[in-house]
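Written below as structure tokens is the structure these notes are about.
Every protein chain but one is kept in place in this view of the complex.
Moving on to chain A:
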């Protein structure tokens, strides 16, 4: 299914949230990565994580001694392309690249915001709870859920005052994106040159999540259903890629490991818990610096010990014997 830069003999390990709603992974951030690997015919295994629903680094792909984390350098797909592990766009002509990049930007921003809003704010907590928090004890899941809703509202700029206005704006952009994609797709199997690209992985993940995970009352789902060719595109590829069968984890699961999802926005990998800007490799300390630090530590410790010895030898030792206050001193009578 599609040509891709070969990953060689390298076996990849994808760690994603758990499957649900008939999808191989129910998280809208993990599903595109899974589909990208599928479209690229990569040799990969899936493991599920259910104990870190608020992490930014999931999904991630391990290859050899390296790992591509979701919260670095634009995400897993961009890292895999940059590292020349898997690049679905490699065979496409340079003429298609500007169009591809702009389409990808639209899907990654407008449709991603729409998913965030729909999942965490619009439709209530059941879907999100089932995807992310069902494997955690109730109090922890509840607290993390509330925190996530707060973080998403902050990210999308949704407040009590402008809630309706933001909702209209988000749905309007999503509709425009659906119309543009529908026009772009037409009757093709894929969006560009009848070959899969990362845009296909991104939009297919979005569409499958909207169609299968969101309830029928979802406005986003209703808007997507208006575009028949997009729905057919998603269902066709779902059948082609045999996504109906739930992938089984090849690793023995620990007592607390299962699939869970991350919905950290790719645009801002530094948001969310535990995320920091890209780690800089630690500067190697010179031998002189190490020696100096070691000597300084010894010097300070020796000084401290000397002070303590002085206090011990010169001070009155604090006897802890207690006087018997109740003893009667017969001699004083």
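Simple rule for what comes next: a residue touches a chain if its C-beta (ideal position, glycine included) is under 8 Å from a C-beta of that chain, and two chains touch if they have at least 3 such contacts; residues count from 1.
Keep in mind that, in the parts below, contacts and distances are computed from a predicted model.
Enquirer: For the chain that's not shown, choose its UniProt protein name out of "EF-hand domain-containing protein", "Proteasome subunit beta", "Calcium and integrin-binding protein 1" or "POTRA domain-containing protein".
Expert: Cross-referencing UniProt, the chain left out corresponds to "POTRA domain-containing protein".
Enquirer: Where the complex has a chain not shown, which of A:23, A:40 or A:69 is the residue touching it?
Expert: Result: among the candidates, A:69 touches the missing chain.
Enquirer: Per the definition of touch given earlier, which of A:87, A:135, A:198 or A:219 contacts the omitted chain?
Expert: Answer from the full complex: A:135 touches the omitted chain.
Enquirer: State which residues belonging to chain A touch the missing partner chain.
Expert: Touch with the absent chain occurs at residues 15, 47, 49, 51-53, 55, 57, 60, 62, 64-67, 69, 71-72, 83-84, 135-137, 139-140, 144, 252-257, 273-276, 279, 281-282, 298, 301, 305, 308-309, 311-313, 315, 317-318, 324-326, 330, 333.
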